[in-house]
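The chains shown are only part of the set, and none of them has been moved.
To keep things simple, chains are lettered A, B and C as they appear, and every chain counts its residues starting from 1.
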């Protein structure tokens, strides 16, 4: 195992933020080196330095022992450094294959593109990943999870010697993660060095050889994964011990029903879905990628029309044709795709938190009560530990996890009776996750009805009072809280009555 | 330049920076010609900014939502025409004429807004259609003849009188006063109110706003309606300056107004922009036009120089901003 | 049913001048019992738009066509097409450099503008600075009126200097701003010539707004110009006889369509009008609102 990359005393500041404080990092060939840290610790920034997106203010980068300059992404690529960015950077109007090979299209004469080869090559990569994906699908229609797959395929296509994966599994579920890990092990065997960033602690144990921890932009230390308990890594990250609370399922037998979904169908995506949700209950939704959980949530929320079926809120049937009507009926929905459906990235933290609640914080002529909003924003920044220089920072300058916290704050502030959280902890660090779980339990205790959609089974199990499982647009079953994983997986793969392997 | 800096306010240094191109131009012209920096000429420049400035303020709102409005020029004319109909043909009193101008503008803006927000027609097409329809309607209503306001005493003072001149010895024309009031109100709306917040939010990420439970259609229509009403005020100003409603006027004014907005730093892709920037943009344009004329530059060279300076001014502005961050 | 059809393709239709031509054409149409249509592009630089209009007019198989060419040369292929189809063409306004048109009903813009120059010279006492606010830098009418004025000043009034020529596109507001800039740049200016209605009114507005004392000479008529002359803000103006132009064009077109011979040059004349003669019958007959 030879040294591939060494970064020495990397320093980088943004206006108002000292993002990297003299950070060291190194990578050997054939190893998986996990990079850990809380949201905003500086992980992505460090990797952007290594992949030529940012130039550091000071510090040196060595590749194969030679000092190198990385002024552009191209320079990094040429040195064999590939990256899967945390914020998906795909061209929505191009197809999957066109995205993968952008900049490296196989050419024929006259600058023509060999489209057949392009598609075949992309298909080959997906085949090696054991994923079914038509290379000619436009990226636009893909779910976040599938877009992430495309990013992974694209990174693999570079055949890099150094592969940076910035939260590649944030939107994936267990089956797909297992597939990704198989790929990672294969690459590792080929001598590729992999830098792996994730907030999912269990993955670190499974895949990584060494772990480097960062905190507040500073280097904390590097440890060998096998020899270090998770709790140690966590305390390195957060600077204190975290204790995990167990689920306590409240007695809801006397609780009122908050939401009833009766026989809802929509095209091929949703087939005759019925369930109900009580006040004070947290209903988890499990399922594989594309099971239709997001579709269902969007249908309930009025973001997408339903073909048939009925939705009742507090026993009264409601017609919901738009999100505005849903919110009026007391339903809130936190989207899984924060960038496209959750945030106004060009606006500041305060404005985003207030987005759904402006009418409540303005007077008769529409004047916004900025002072009140400032106080509220500061409260949430403290409560959710949002790392930002101020509540007036533009959202696009926040780290991914901190952006996610802002979306959560938006819905917490809106204070709906029924809240649907679609992948609420995507990209959120362990400490904050625990905080959010606590918040959700608190909300439920206050009598809110909550749906949590999550691709992380442990999260579903950790939170849910009941667990609904979907497969291919059907609700295949509802299990009691704390049900075992096998049963959930069985329902999640129950294709048209038959249980698949 | 996010929502919070959208007002006429903002921090002092930034304001200074944004002004720089304008100041350079003014100093340059002042040095080049003794006739340029004189009260009467400065007032002429301000007066020349008033109509375009008001239009630009209106279209700034729409551009911040990520839209565009090509109909502002002909809408302005149509509002002037309808005012003529009410005041001259029907002989109504002046306040009703003012109401007609603003009301006609708001109504047409409402229609454009409906086309864009409800029928999902791209703003470019919806307002291109409106531009043509309104252009035709102005000609039809008037029978292609101008309507004069000779029977409405005081009509010309709306733009040409000087209230300020009666108080202090600076004959700032009322048209300029109107411009500053309109700009002030628009900046206040953008910076302080719910409507303004949604204007930015729509331009920043419309789908995210919709999924926040906001009735985006309603707010978008409201913004177009407001912008239309502002065009109505521009219609009033131009009618007052010309003491007539000229039905054939208006085409091409949209480009000039949009140019002022973009020179002022508002992004055509929406989500960011300031009224102050738009005012400066409009002033840059009229200082340029006036200055080159006062220097008696040959007309064909005037266009060349104007084009070049617009590019340079925006480039310089950008370098400054990049330098800052 | 089979009314003769005569389309007039003009240089514009929104200006009062063209509307007056249209009035004359409609009048002749009514008298002679033929169907007349009238259209023109938005501004006088749109040469190709006019060609397309001519093409559409030919498609309607008219009995004859009235045509005011923005550029004679550019129209020749279509005029030839008309000739081949035996559709007589009558030129109006400023004429067509070709022998295809059987007749031309026009004003001599060069001579008319020269008259404006002479009047201007007289009004400012034969010396001093003057300026021109023209409506177009490239169109026939714009060029002829500018040159007619400027050349006459040069030739016959050596003590008068044309200090600047600006172009406002006939837009009232633009011409107003231009005038104010001219007055700023040349505080000692004595007279300004506006070469069409929009320009002339713009000059009047600009002069009024800056409160300057200059001699304004205009071109064409229209209510605002007549008012300005009555008020004394405008010293006087040249008017053509647009109603006559329209009338004569249609009359000649109908005659040609019926195979009658028509007079080759129909000069509809131009007139100087000012406070003193504005209400004379022969002048008020050629003025329009």
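Operating definition for what follows: contacts are C-beta pairs under 8 Å (C-beta built on N, C-alpha and C of every residue); 3 or more make two chains touch, one makes a residue touch a chain.
Because the structure is predicted, anything quoted here is derived from the model rather than measured.
Engineer: Report, per chain label, the number of copies making up the whole complex in this file.
Structural biologist: A x1, B x2, C x1
Definition applied: only the chains that are shown with their structure count from here on.
Engineer: Could you put a whole-Å number on the gap between the CA centroids of subunit A and subunit C?
Structural biologist: 71
Engineer: With chain centres taken as the means of their Cα atoms, state the distance from subunit B to subunit C in Å.
Structural biologist: Comparing mean C-alpha positions, subunit C is 33 Å from subunit B.
Engineer: Using the touch rule from the top, collect the residues of subunit A that touch subunit B in their complex.
Structural biologist: Within the complex, subunit A touches subunit B at residues 15, 301, 303, 322-324, 326-328, 332-333, 335, 340-348, 351, 354-356, 358-359, 362, 365-368, 370, 392, 394, 410, 414.
Engineer: Residues of subunit B touching subunit C in their complex?
Structural biologist: 33, 35-36, 38, 40-41, 44, 47-48, 51, 139, 144-146, 148, 150, 160, 238, 241-244, 246-249, 251, 286, 289-290, 293-296, 299-300
Engineer: Give every residue of subunit B touching subunit A within the complex, in rising order.
Structural biologist: 2-4, 192-195, 197-198, 200-201, 203-205, 207-216, 271-272, 325
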